[in-house]
Every structure is written in structure tokens, then in C-alpha cells.
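Apart from one protein chain that is not included, each protein chain of the complex appears where it belongs.
Labels run A and B following the written order; every chain starts at residue 1.
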Amino acid sequence: MELLVIFISAAIVNNFVLSQFLGICPFVGVSKRVDSAVSMGMAVTFVMTITAVVTWLIYHLLLVPNNLEILQYVSFILVIASLVQLVEMFIRKVSKPLYDALGIFLPLITTNCAILGLALISVLRDYSFMESLIYGIGAGAGFTLALVIMAGIREELELADVPKHFQGAGITMIIAGSLALAFMGFAGLI
Amino acid sequence: MAKKVTLKEDFLKGIWKENPILIALLGLCPTLAVTISVENGLAMGLAASFVLICSSTLISILRNLIPKQVRIASFIVIIATFVTIADRYLAAFYPDISKNLGPFIPLIIVNCMILGRQEAFASKNGVGRSILDAVGMGIGFTLVLIILSGIRELLGSGTLLGMQVMWPSFSPWMVMILPPGAFLTLGLMIGASNWINDRRAK
Partner (left out) sequence: MNTSVKMILVLTIIATLSGGLLSFWDAFTSPKIEEYRQKEVKKAVKEVLPSAENYREDIKTAGPYTFYLGYDGNELIGLAFNVKGGGFQDIISLMVGVTPDFSQITGLSVLDQKETPGLGTKIAEDPSRKGDETWFTNQFRGKSPFPEIYYVKNKKAEADSEIEAISGATISSQAVINILNFHIARAKEAWSNPGQADLMQDCDEKTPDQHIRISEEDALFNVLPSADKYVKKEAGNFKFFLTYNENKISGIAYRSEGRGYEGPIKLLIGLEPDFETITGLAVLEYCETPGFGTRILSDPSRPAEKNWFLQQFPGKKISPALTLIHNKEPGLPNEIEAVSGATVTSQTIINIINTSVPEARTAFQSIK
């Protein structure tokens, strides 16, 4: 039950993007089309889940017992960078078109604050292994959700008349604001 | 003389023309998250600037020694080290601010602005120019944070730097210190800066 609460919290109530402000860069960059949004979302969820597991193991089994908590950030980011590298190679082998579609954004997952943020918050809240894992999956789901909704809206927006200076990032931010406002309605769900 | 102009440009471009947040759209996560009050925005700006300046300096010094294949990994380790220093420093000497900023100080590591500057500039230019570039970018980043947090704190809490500024019967616009307010304000600021740039170009 606790686990379900963590999942729903990360995915909806305290949505990673719209409530916790994590993962904004790709949110603005990759949300133009629904299909690339879905692919990005899934890649991020995959990386997040594995990151949650690996960083938990490293922190609790390696750093803490040896009093090396100060190396937390350095070790986490190295883990993430390597994981993204592996995922990149994996996707390239499995589906070249997908690899091309994601382009530069794949290696940029490394600098996706959502991934590192996930690992850090998990440590901050002292989550157990299972809680960490569920948190990772929930966060990925929330990120994908926000990304896909935004992409859907922006696809429609291409037909609308957006004021010149707001085109691109400006209008995306404003839409995000409305989405965030809407998502606030979920508070109190859990 | 050409070099002098370029040096000045190195410094100034970070403040407006290539402002990391408004123009390059980098480092948006902390921008939205911590700008609830000017105090927090300022702290974040200074911390990020510290990391940027130190990293740029070191990486520029080492730029010819780091093999191309491992440059990203090296940059990341160096950046992460300075971020840890900044984070620990805040936790030890300014614990309240550290608590408010939460996980966003360590998230400076993945602030695309910093990694971006290393990749685009510091690894390819001399120390002097890299420092100017870093300081300029840092100032540009911090200024936007201050303006954004100024607007949000003023309208959302009625205060600036903790001191009551708005008239007593002012009913704060709660939404400003909540996520929607952050997005909306930043969106408006980006639109405004685009408009200003357009006017200046004419």
C-alpha cells in the first residue's frame, strides 16, 4: 500500500515535471511530437528505474558502510553517465530508426535533472530498496505523462496563431503553467 | 584592437545576448524550483556561478591534457567535485538556505549551462577568456534568478528578501509561489526578452 502511494505520488500528485520541476530541459526540447515524446519517455523511465536500483545499492552498500557519503554526487553522476552510454549503445543495436529519431537528446538524458534528482531524493527520504524502485518507475511514468500531454498540445498548437515572441519556449512554459495548475487538483488524492 | 573587444564580448555575452536561461534555455530546473524568494534565488545563482567559474578555470588549464574520448566524464567529475564543495559549504555555514534549496544544489551538476560552457568554451580557450566567459554567464544566470524570484516573492508573499514590501492589505497571489506561477512567469519573461531583442535589432 505504501508503495502504491509512492508511485501515485511521483506520477500524478507530485508529478516530477509539473510539481517538482525535474526534467524541464527535455520537457521543452522533445515535446513537439507525440511519438518522439513517447519514445523519450520510455527511454527515460528505463534509465530511471535502473538508476534507482544501482544508486541505492552503491549508496547503501558501498558509501554508507565506509563513511564515504561525501562521494555521493560524484558516484551517482558517473553511474548515470555510464548507464546512459549503455542504453545508447543498446538502442542503436536494437532499433536504428529510434536511435536516429532521438538524436542528440539521448546522450542528453545524462544531464536530465530528473534522473539525478530521483537518486538524490531517494537518499534524502531514506527510501528502502523497493520504495526506491517504485519511486523510479513512478517518476518515469509521471515524466512520460507530462511529456506526452505537452506534445499533444503542441502538435495542435502548430495550427494556432501564437504571438511571435512567445513561439517556442515561451508558449511551452505558459502551457506548462496551465498543466501544473490542473495537476494541482490531484493534491489530496493520497 | 580586436582582442580587447573580444574580451569584453566574452564577458558581456553571458549577461544578455547569450543569456543561459532566457536565450539558451539551459538550467531551467533550478530556475523554476528555487526562485520562490530572492534569498534562495541569489544563493542558487552564486553557488552555480562558483561551480562554473572554478570548473571553467580548471578545465581550461587542463584542456590540452584531457584526451577527447574521456572529456565528458572528466568534466563531470570535476563539476561534481566543485558542486559537492559548494553544497557542503552551504550545509555547514548556511544550513537554513541549504534546507530550502534541497536537492537543487547537487542538481547544479546536471545544469546544462555548466557542462555546456565547458564543452563549448573552456575546453577550447585560454584561462583568461574562460574565466571571463564563466563570470559573464554566472552573472547572467544570477540576474535572471533574482528578477524571477523578485517577481514571485513580491506577488506571492508580499515581501522582498523577507521584508514586507507590499501594502498590508495586499492579498498575496498564492499561485506565484506554486509551480504554475513559476512556469507562467518564466514564460512571460522569455517572451519579453525575445520582444526586447527584436526591438534592439531594428
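Heads up, the rule we're going with is that a residue touches a chain if its C-beta (ideal position, glycine included) is under 8 Å from a C-beta of that chain, and two chains touch if they have at least 3 such contacts.
Keep in mind that what you see is a predicted model, and the values were worked out from it rather than measured.
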Residue of B:Asn19, B:Thr35, B:Thr81 or B:Thr142 in touch with the missing chain, whole complex considered: B:Thr81
Option from B:Val70, B:Ala120, B:Leu161 or B:Ile196 whose C-beta touches the chain left out: B:Val70
Which of A:Leu3, A:Val38, A:Val54 or A:Leu71 contacts the chain that the document leaves out: A:Leu71
Residues in chain A touching the chain absent from view: 5, 14, 70-71, 74, 125, 187-188, 190
For chain B, residues in touch with the removed chain: 65-67, 69-70, 73-74, 77-78, 80-81, 84-85, 88-89, 91-93, 95, 99, 156, 172, 174, 177-178
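Throughout what follows, only the chains that are shown with their structure count from here on.
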Chain A-chain B separation of Cα centroids, rounded to whole Å: 21
Chain B contact footprint on chain A (complex, rising order): 18-25, 28, 70-74, 77-78, 81, 108, 110-113, 115-117, 120-121, 124, 163-166, 169-174, 176-178, 180-181, 184
Residues of chain B that touch chain A when the two form their complex: 25-26, 28-30, 32-33, 72-73, 76-77, 80-81, 83-84, 87-88, 102-103, 106-107, 109-112, 115, 175, 178-184, 186-188, 190-192, 194-195, 198
